[in-house]
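What you see is the complex with one protein chain gone and the rest in place.
This part shows chain A:
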Amino acid sequence: MSLVYRKSVDLLTVAKWIMRREIRSLSSLPEKAEEKDVAVEEKRHIGRRPRPQNPMLEYRNVYPEFLPDPNPNWRNSLREKLERVDMLKRRNQINIPEFYVGSILAVTISDPHAQGKTNRFVGICIERKGCGLRAEFTLRNVVDHQGVEVRYELYDPTIQTIQVLRLEKRLDDKLYYLRDALPQYSTFPFDMDPEILPEGTPVPINPVQVELKPRPWLERWERQELKGISNIEEYLKEKDRVRRELRKTPWEKYDLMKQYRKTIPIEEQNEIWGEVYNQLQQMKTSKKKITRKRVMSAPKSQLG
């Protein structure tokens, strides 16, 4: 009797552990961590039946701003719901495309200070932050040998168009190090032509590694384990290497609780995506139709 009891308890704990692992792998946080986890899970599930993947959950990378901030002090289910409705309304008005940190965007805003009343800026997206209606992104470019950064709110009503000129990802989640890199790595012409990816291809990852300028730097890049920098070692002194070793926190990837606090659990994500999935899907298909029409009509105009 006691044996059976113990076995059932064991099963329960195992199930709990698996649940937790699953939650971890479903974060909207860095892709790389996820990929590793997915690989591990696949290995584990080879012998058993294949698990059905929820298509809704793939949206967590495409539309990260639909997920609320995981900090429990800032949660408010009613406000989140209202914000989601407003976001969908805004998305009905203008086309906010899929883009990632490292993509090159062109943003046109209506600007009361500009002469033509509109202002267009082209640049590489170096960060995306905030959730809900407060979602922001920052574009960086070098214009006339002067580095310029502009921060935009994604759901700002003064934004007229957001165009993705090149859809790609970089090796890191934040590209702040472009501020200390050589200017050629963040220079993009304003008359760049949009590059169209064939449908159904995964978003390419650009493996370019930038070269940093000599010190002084804005941040201690050597401590951040960045993959997109090629020449950091030649600027480091022995002191920096020692301190980098001491500051490392290799145990943090095993800290399940930390991961849990940083992410939205799968049950809540299911609820959120269930609410917005249909509308987002509809918008996607209607957008596709419009682009197809454009492609069909383009040769005609050329003939004429």
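As a working rule, a contact is a pair of C-beta atoms (placed from the backbone, for glycine too) under 8 Å apart; a residue touches a chain by one contact, two chains touch by 3 or more; residues count from 1.
Rule of thumb we're sticking to: contacts and distances are computed from a predicted model.
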| item | value |
| --- | --- |
| "SOSS complex subunit B homolog", "Mediator of RNA polymerase II transcription subunit 18", "Small GTPase superfamily" or "Large ribosomal subunit protein uL14m" - which is the UniProt name of the missing chain | "Large ribosomal subunit protein uL14m" |
| Per the touch definition above, residue among A:Leu67, A:Ile109 or A:Val276 touching the missing chain | A:Ile109 |
| Omitted-chain contact residue, chosen from A:Phe66, A:Tyr152 or A:Trp273 | A:Tyr152 |
| Which of A:Leu57, A:Val143 or A:Leu236 contacts the chain that the document leaves out | A:Val143 |
| Which residue of A:Lys129, A:Arg243 or A:Lys262 touches the chain not shown here | A:Arg243 |
| Touching residues (missing chain, whole complex) on chain A | 109, 111-115, 119, 121, 136, 143-153, 156, 158, 179, 218-219, 242-243, 246-247 |
